[in-house]
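Complex shown without one protein chain; remaining protein chains in place.
The chains carry the letters A and B, assigned in the order they are written, with residues numbered from 1 in each.
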Amino acid sequence: MKKNKALSIIALSLALIFAGCVQSKPSGEQKAEFNLGKDITVIARDAASGTRGAFHEIMGILVKEKDAEADKLVVGALEFDGTDKVITAVEGDKYGIGYISMGSVSDRIKAVSVNGIEPDVENVRSGNYSVSRPFILVTKGSESELIKDFLKFAESTQGQDITDEMKFIGASDLSEDYASSGMSGTIKVAGSTSVTPLMEKLQEAYRDLNPDVTFEMQSNGSSQGIKAALEGSYDIGMSSRELKEEEASQLNSYILAIDGIAVIVNKENPKSDLASEDITKIYTGEITKWSEIK
Amino acid sequence: MQRTKQTGINEKIMQTIFFLSALISVAAVIAICLFLFVKGMPAIAEIGFMDFIFNEKWTPTNTPASYGILSMIVGSIYVTGGAIIIGVPIGLMCAIFLAEFCPGKIYMIVKPAVNLLGGIPSIIYGFFGMEVIVPIVRENMGGNGYSIMSASIILGIMILPTIISISESSVRAVPESYAEGSYGIGATKEETVFRVIVPAAKSGILTSIILGIGRAAGETMAVVMVAGNAVMPVDKINLLKPIRTLTANIVTEMSYASGLHESALISTGVVLFVFIIILNISLSLMKSKAQRN
Partner (left out) sequence: MYTNINNLKQRKVKSILLKSFIWFCGILTVGILIYILLFILLRGIPKINLEFLFGEYNSETLSAFSSIVATIQMILLSLTVSVPIGVFCAIYLAEYAKRGNRAVKVIRLAIDTLAGIPSIVYGLFGMIFFVNILGFRASVLSGICTISIMILPVIISSSEEAIKSVPDTYREGSLGLGATRLRTVFRIVLPTATPGILAGIILAIGRIVGETAALIFTGGTNVLKNPTFNLLSSQRTLAIHMYMLAGEGLPHSRDMAFATGAILILIVFSVNYAATKLAGRIGRLR
């Protein structure tokens, strides 16, 4: 009996020590040198993502030849279906590179400048920072009074103030104030996960002014939002990429804001600037190691 | 107590109701089969069965699109196999521990612990995997952590409760006489366990392994957060490189798929479904063979 007790105490303490060791190891390892000869871990968004659609098209990863369209993302690139997952992956992997909405950049990772231009609101507004895409709201056919009212709100000065607060660039031509007329009803919205945070804030503010309105929102990717609007299953679709011709011809579109896409790397990565051709080469697999970048 | 005609009729009515309730399960299975096949057929018809299963190129958003799930099939196989390699030895040993070596007081701690492990939701495993296992694999084994290895580790942990509980019952069910016979000729406890008891519990242990395979192959959320979801050409598949399984493919792309793409994903579900049916059939065949012995 005593032997068993002793044995189990020893085994238990060993297990706890093991657990403790293993948990502290990840944080300890961070102090090691950044080895430029290591492979780059390429991180992308999932195929539903408007951010991906926009980024891949702007950077030339999506290649169009006549009728054919092919995404040349390098084999073995990680694909994640959420902004935070991309941030977590880059935060944890010294050699990672990823792309996220500029509004989501935090101090967990580092956003590099592209071709020497810093990724900030001013540069996106002026057009210097070229990696940007529009946040578009789409509807189909004639809209109800409620939807028209909400869209007016989004484009009003109050709406644009919210947009600015969230580090997006307001794109509305309207510079009117919005006045509430006590609307009621339900608005169903679906689409881009990147637009969702902005949409949520707009919805909250709109509801403060029109308490009888409810929203229903699914965040399942730009393509799904556009599809939902086309099918009529949702009132408003959110997209974080340009519409394709077939889509644009059937839908009314409103540019809500311009959002920059930030290219992010781990905080320990010595690089703070990347040339856009190099970024393209990294994502298509032509460049595989950090040392290959001049 | 008087039996009236009414009582007899009531009996018959309730008996029918009970029987119908039982048939609902059958109806459910048939419905699931039916609707999955019907919705998935268009894809198989247009893509072609051979091309769907054996083509490793999955590019639904290109023009022209390609819908081959070979990479995902191999991915699921690798990840499930890895889970078995990690989960079965530990699980089996733990089951033996619980059945043969564990003192009563410790049993009261370990057995509920195993049950609790089995009740933890899969997104928690996924989250844990993403935050803890992936960095561990990255620091200690190389690659970027989102890999077959990480998925196998997490799945291995997830199937432990299945393996442990069923194997433990089987080991306990082995008659005392077997063990007594072995001690009688001078074997130690460990020799008795491994040379006599465990082989006798073989069929139950095998059952637990097959159920574990089913669980690992069908797991979605944990794998999606840990395996990186990259569609790899079959010849580049590597333990420390990312992978996409059949389940992850469905969940990642279904939200925006339409038309042929959606159909193809449903067919992926059909492939999974068929695989589980095959597993189930092997299980029943094994059980009837054991009964015959």
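The rule we apply is simple: a contact is a pair of C-beta atoms (placed from the backbone, for glycine too) under 8 Å apart; a residue touches a chain by one contact, two chains touch by 3 or more.
What you see is a predicted model; the values in this text were computed from it and never measured.
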| item | value |
| --- | --- |
| Contact list for the unshown chain, restricted to visible chains | A, B |
| Residue among B:205, B:250 or B:264 that touches the chain left out of view | B:250 |
| Where the unshown chain meets subunit A, residue by residue | 7-8, 11-12, 14-16, 18-19, 23, 80-85, 87-88, 100-101, 104, 106, 193, 196-197, 200-201, 204, 207, 214, 216-220, 233 |
| Missing-chain contacts mapped onto subunit B | 1, 3, 7, 10-11, 14-15, 17-19, 21-26, 28-29, 31-32, 35-36, 39, 89-91, 93-94, 96-98, 101-102, 106, 109-110, 112-117, 119-128, 130-132, 157, 160, 164, 185-186, 188-191, 194, 211, 214, 217-221, 225, 247, 250-251, 254-255, 265-266, 269, 272-273, 276-277, 279-280, 283-284 |
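Note that only the chains that are shown with their structure count from here on.
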| item | value |
| --- | --- |
| Distance from the mean Cα position of subunit B to that of subunit A, given in whole angstrom | 34 |
| Complex contact set, residues of subunit B against subunit A | 59-64, 103, 106, 130-132, 134-136, 138-140, 144-146, 224-225, 228-233, 236, 241-242, 244, 252-253, 255-256, 258 |
| Complex interface listing, subunit A residues touching subunit B | 1, 4, 8, 22-23, 25-26, 29, 41, 46-48, 67-71, 75-81, 85, 88-89, 92-93, 95-96, 220-224, 227 |
